[in-house]
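Structure, as structure tokens:
Only one protein chain is missing; all other protein chains are in place.
We call the chains A, B, C, D and E, going by the order they appear; numbering starts again at 1 in every chain.
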Amino acid sequence: MGETTTTKQHHQPLSGNDMPRFGGITTMMRLPLIPDPSELDAGFIGVPLDIGTSNRSGTRFGPRQIRNESVMVRPYNLATRAAPFDSLTVADLGDVATNPYSLERAVDSIEAHFDRIAQADCRPVAMGGDHTLTLPILRAMAKRYGPVAFVHVDAHADMNDLMFGERISHGSQFRRATEEGLFDNRSVVQIGLRGSGYHADDLDWARKQGFWVVPAERCWHRSLEPLMEEIRKRLAGKPVYLSFDIDSLDPAFGPGTGAVEPGGLSLIQALEIIRGLRGLDIVGCDLVEVAPMYDTSGNTALIAANLLFEMLCVLPGVAYREAPAPSTFRSDLPEEWT
Amino acid sequence: MGETTTTKQHHQPLSGNDMPRFGGITTMMRLPLIPDPSELDAGFIGVPLDIGTSNRSGTRFGPRQIRNESVMVRPYNLATRAAPFDSLTVADLGDVATNPYSLERAVDSIEAHFDRIAQADCRPVAMGGDHTLTLPILRAMAKRYGPVAFVHVDAHADMNDLMFGERISHGSQFRRATEEGLFDNRSVVQIGLRGSGYHADDLDWARKQGFWVVPAERCWHRSLEPLMEEIRKRLAGKPVYLSFDIDSLDPAFGPGTGAVEPGGLSLIQALEIIRGLRGLDIVGCDLVEVAPMYDTSGNTALIAANLLFEMLCVLPGVAYREAPAPSTFRSDLPEEWT
Amino acid sequence: MGETTTTKQHHQPLSGNDMPRFGGITTMMRLPLIPDPSELDAGFIGVPLDIGTSNRSGTRFGPRQIRNESVMVRPYNLATRAAPFDSLTVADLGDVATNPYSLERAVDSIEAHFDRIAQADCRPVAMGGDHTLTLPILRAMAKRYGPVAFVHVDAHADMNDLMFGERISHGSQFRRATEEGLFDNRSVVQIGLRGSGYHADDLDWARKQGFWVVPAERCWHRSLEPLMEEIRKRLAGKPVYLSFDIDSLDPAFGPGTGAVEPGGLSLIQALEIIRGLRGLDIVGCDLVEVAPMYDTSGNTALIAANLLFEMLCVLPGVAYREAPAPSTFRSDLPEEWT
Amino acid sequence: MGETTTTKQHHQPLSGNDMPRFGGITTMMRLPLIPDPSELDAGFIGVPLDIGTSNRSGTRFGPRQIRNESVMVRPYNLATRAAPFDSLTVADLGDVATNPYSLERAVDSIEAHFDRIAQADCRPVAMGGDHTLTLPILRAMAKRYGPVAFVHVDAHADMNDLMFGERISHGSQFRRATEEGLFDNRSVVQIGLRGSGYHADDLDWARKQGFWVVPAERCWHRSLEPLMEEIRKRLAGKPVYLSFDIDSLDPAFGPGTGAVEPGGLSLIQALEIIRGLRGLDIVGCDLVEVAPMYDTSGNTALIAANLLFEMLCVLPGVAYREAPAPSTFRSDLPEEWT
Amino acid sequence: MGETTTTKQHHQPLSGNDMPRFGGITTMMRLPLIPDPSELDAGFIGVPLDIGTSNRSGTRFGPRQIRNESVMVRPYNLATRAAPFDSLTVADLGDVATNPYSLERAVDSIEAHFDRIAQADCRPVAMGGDHTLTLPILRAMAKRYGPVAFVHVDAHADMNDLMFGERISHGSQFRRATEEGLFDNRSVVQIGLRGSGYHADDLDWARKQGFWVVPAERCWHRSLEPLMEEIRKRLAGKPVYLSFDIDSLDPAFGPGTGAVEPGGLSLIQALEIIRGLRGLDIVGCDLVEVAPMYDTSGNTALIAANLLFEMLCVLPGVAYREAPAPSTFRSDLPEEWT
Partner (left out) sequence: MGETTTTKQHHQPLSGNDMPRFGGITTMMRLPLIPDPSELDAGFIGVPLDIGTSNRSGTRFGPRQIRNESVMVRPYNLATRAAPFDSLTVADLGDVATNPYSLERAVDSIEAHFDRIAQADCRPVAMGGDHTLTLPILRAMAKRYGPVAFVHVDAHADMNDLMFGERISHGSQFRRATEEGLFDNRSVVQIGLRGSGYHADDLDWARKQGFWVVPAERCWHRSLEPLMEEIRKRLAGKPVYLSFDIDSLDPAFGPGTGAVEPGGLSLIQALEIIRGLRGLDIVGCDLVEVAPMYDTSGNTALIAANLLFEMLCVLPGVAYREAPAPSTFRSDLPEEWT
């Protein structure tokens, strides 16, 4: 960290060979801290927030723990050969200064913060923080890009009208977004919904808006690659925003969060979803609801850091390194396994 | 909680909009506490017990932690459209006052307690507590219903003859139940057995009684819906008791328990099993072996609370809400995903 | 728990000989749950709140964990021979339904809730929750009793003017209370203040109001009994409110809280303070800032439950049992040790 | 560990220079495992037991965790210059095979086990395990030595008549011991009693037997050396048994236990008590109620291991190394500090 | 434990009916501790080491925690009917005395230690400890057996050239092994590789050596039995060494380790891999990278203990007990489920 810069350059994460991974100031992926989005193609940004949560609090420490654990993420994607730092200028933008005592004012400052990012043509990769934070981001996105296509991975629809009488919370923010016209409704897909609810129409209301609703049960025992192919077809050419709630995962795979529901996605499916977005025009994305106090090993934060890196790897403009010719390999393992 | 009642009515869980989920006295699912089973169609009941455990103790706090985490479970089942509180009178029956120092006397008081419940035609949904507790419940069930069909989901057969020279423990209780004739032997199925044991006949003894034994290995890489179809055929029309040991799950999915064994069921399969019992005459059920001290996030207890709610959802007489006509949906997602 | 009552009676905690301490529904000290204050002389009441916290959240679960651990507290005070349930009608009043998303509205509902209690002449013993909650309680107290004498045990003065631009938070609530005239300024004492601050006048502002400020350093290496004697003299005959922030304790003694500061009070001193209030007209009291996620053993909550019981033991009207004549003892230990 | 021996020799703990402290099989203090007491002057012995506990379980793992953490204890006592392995033959005797399901039978096997030790003139240093275990040890001691003088350090008197209707538990064992005449009543001292209780006579009953009762309050803000001088006078020449319940400590100093009570002893006072017994004829001793699941850092077990070593250091026959002549020191620090 | 022996005999784990599982000294699987490999066909051996780790430390306590949790593993394999203690002489060999301050000297002492084991024709089953430890074991293996076939299950290739400028670490040890000619390169298979890396050729370098590289992605959504069939064909008749890094598992299945990567193997696949090696000439094996401080429940260590037992079950010479004739079963469950 440390050095600041005024001209665009391809920043590299600080190497584990220059500073041990357990040392140094913890920015996201050990990138430089550059608060000015105009210098960047994309930037990681923390939104420390938990006063929109209905039960377990603690997500206010999510960005910090994700950064702490992100020291293990290296700059190259072995599976997809993506090398985002070869072609994009990326840094850690720091955190939004969220009001700890007023959700309304916190939401406003998030919107203002992302307005600046969006207007600078920097693509935000946001780290939460409770899911309320996606509403002000979507407002900023819609101002810059118009109504967006929306890929929403979550255990919950977050489509309640009111929560404890309030219009804004981490369970109602997408009802508000829909009402405010922030979505291209025919290009909204919700993946992983499940569990218990209040009303028979908890999922049906969304379907009536034209959203694609993929309950978790539809994802059981299968690869999501075919689903992602459908989604890519539908969303091609549109500005796409991805919001990934870590509780979309089965609690086995992402225990450190507030509202776990059994029967969710696996990490394999999470990777299939994010990698399956490659080729779309992703204008922003987030990963939310990491609650460190329920994550004693730090692994949920470390998984989150990896998923955020995978998001970076599918942003437009990312370079992919070429694979060597298989003929250079002396291995004769059957192809299905290599 | 709070209000008591003397005439049957359909109690509803206290809503998260009336009292925040982190507030209030924690009964199971925030239902009223009604110790009298004669007022109820079904009731949750805690059996705080761990003096039948052979290794890790702590399940005595299982019922309390399940109740604490159950505040997140809402009254409607999004996947199956079950709405148990629409048609059944359900409450929290409180706990059995188990003797902390004498397993024999604890077992006797459990039997007496469940006798009262069974004789009142209230269907118990029991929360454990170590698995010894199922023996006295089965005794009460058999007195009321005759030998029962038995669905036993577990990593272990619990069919040892003696443990440390004792006839009753959480590893031998089903040998006793078999000897006492509490089972309809041709209608017993054990799912998820695995791991290491003492004798080559640990599983074979059960098979010789006519039990269906489904080792965990047979469940690998597949849906259990076909198995449940077989089971429904076999058990139809009989009084069925379900005993679900949380250690049937692979440790990834239910870490907070005492005797974990790798290679177990997933939460998806657990949901398939419980949902697959719909239509049978379930006269009682339990979920056992939640050990909070090994469950630092509380997630195992929260999962347990959800599985207990799923059990409630398949009791006889539960109402299911109708799905809206698909024509009211504007979504065109391929059907396999909706 | 469970039974409700309409005439005053001396409720007793459920005995550990009737229900093991690890069993049963967890009300405070296993008292009956009676939401109506008009039936009670004093009542424990939970205020689940953490959206007034400036750093670590999680105190919203404070009341629940205090209740869970309070099962160990027995009804008789061995040291002081207080037997509060012999002479007072006491129960658990339940929780205030605090708005999870709006601190302003949460504060208002707390005030309304304590208005009802104060007007019913029930003395509240409140369990928090972040320290913001004392402001609305003080408002209710002042409406009923006029400006109150105030014993404030805390690491922090909580006298900031604004926090993040807001007037109400857990760091500024007593500046507001002072401005609103809720205190009898010459009868305010703050004990245990210490640590780092923003301004040289952090403690001096209070002194200028006439408050007695006792920094932690003045309490080092000594008994606080002489201090309490001074305080009893000053406060005699006035309505007194006691607010005990668990972070007044040195972190060794109360680790499960948000804003620990080294060099604080010991538990011995905490007991000296509370026991030293005996004889004053305590109209209400609270213990705040228990944060269960930082209290992995549950001990901070258990300590809090004991301190709350000690508060109950010094309320006006509590009966004290007589000591037997020393002549009945066959022991001859030097008196200083008995 | 490993080597066994048939002739008495002065075993030494395995050095941290031969095997790193984090390596090797964990016997107590890394001594040899020698199950035969006839080879030893004194022996550490584990009593894994928690089915006598009234609330939190888990002390069954106490001996194991004490052994694990005891790897840090080195063979020489810097403060007292005791070098127990210079003059005594000491080893780890292993564990009593306690019945996990029957407290009665566990108690019987403990008694039989300690009979063998006592009859072999080996002095046991027992590691618990819940406090019930001291009753059968006292029975074995009384058979060998007659009624014993008894130093009982504890937060609780453990003098209840019945617990949940049972005569034997970790709250009633010393009522039984008194009734059975195992004590020299005029030589019993109980130190550290405090907290809440059931009856006004919880402490007075003991006083009526002639026991010296030293409530915790009498120990506040002072050294216990003068008390120990009184005790040494009273107990001189008698067979003395020491039972140290870790919950005698204030929860700050021994958090990993089941029944914490605020206002207890400090570790400094614990050391003063044990060191203050030097010169008495200690025939056996124990440290009980270490509950590892409430001891996330392992420190309570490590403290327990140190206290057990301090007990070993005051057994009769221990060698003390000479201090060098102060003249060999070049230091001129005022004597009160050296 | 305890007894030592000079002639080969088939040791049995101490039964849970003779000593409760929570009692006794914790050797691996409660086998005798026998440091002399010449008495054994196979032996468990701990290698406490973490100074080769690049990020999270703590694996130095891996062997101890594996032993502690191994008390739950019983001597018979229910799934495969393997009964290793019927035909092999197996014990716990204790730990290597690894230098805590010098990785070079620790590596040398590990090599010397395994030289003795290999030369005694005892097959080591090693418990780690960070993965650096496999390099000195491979050196000892190659001296005894020549270049070995190598089954490497891991998230990481561990094929870096230098780490922080050093040639030996837990990320570069197999580059060294390759350079030193310890492998039969055409018989090396690496399973489970994934995540982020430094260079495009992180996996390709291995392929160029002729290694079979099976990325985790190739293992998704499928059984590994067909892969193991390929591997058995390729490796038949050769001396095989198995190295299993617990981080090969998806973090859901083995959370207690240092370098977790999402999208890994399941425990089911881990069992398929180890069981799939049956019939090969396994000359040694290890399980590494268990880090207890990240394993709050102890479950990762317990899983590790089970996998180590499964390794024992596929060593050459293990007896398998016969299954009873299905005709003796009265069960009629469809065969696919039995």
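Throughout what follows, a residue touches a chain if its C-beta (ideal position, glycine included) is under 8 Å from a C-beta of that chain, and two chains touch if they have at least 3 such contacts.
Everything numeric in this text was worked out from a predicted model, so none of it was measured.
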item	value
Of C:Gly146, C:Gly165 or C:Gly317, the residue in touch with the unshown chain	C:Gly165
Residue touching the undisplayed chain, where the options are C:Leu193, C:Val240, C:Ile268 or C:Leu308	C:Leu193
Contacting the left-out chain in the complete assembly, out of C:Tyr294, C:Phe309 or C:Trp337	C:Tyr294
For subunit E, residues in touch with the removed chain	50-54, 57-58, 60, 99-104, 163-166, 168-169, 293-294
Contacts of subunit D with the absent chain, listed as residue ranges	15-17, 20-22, 71-79, 81, 83, 222-223, 250, 252-253, 266-268, 270-271, 296-299, 302-303, 306-307, 309, 321-324, 328-334, 336-338
Chain not shown, touching residues in subunit A	1-4, 18-20, 22-27, 33, 35, 46, 48, 60-61, 63-64, 67-68, 92, 94-100, 296
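Criterion: only the chains that are shown with their structure count from here on.
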item	value
Subunit B and subunit E, separation of their C-alpha mean positions in angstrom	36
For subunit C, residues contacting two or more additional chains	20, 22, 60, 99-100, 296
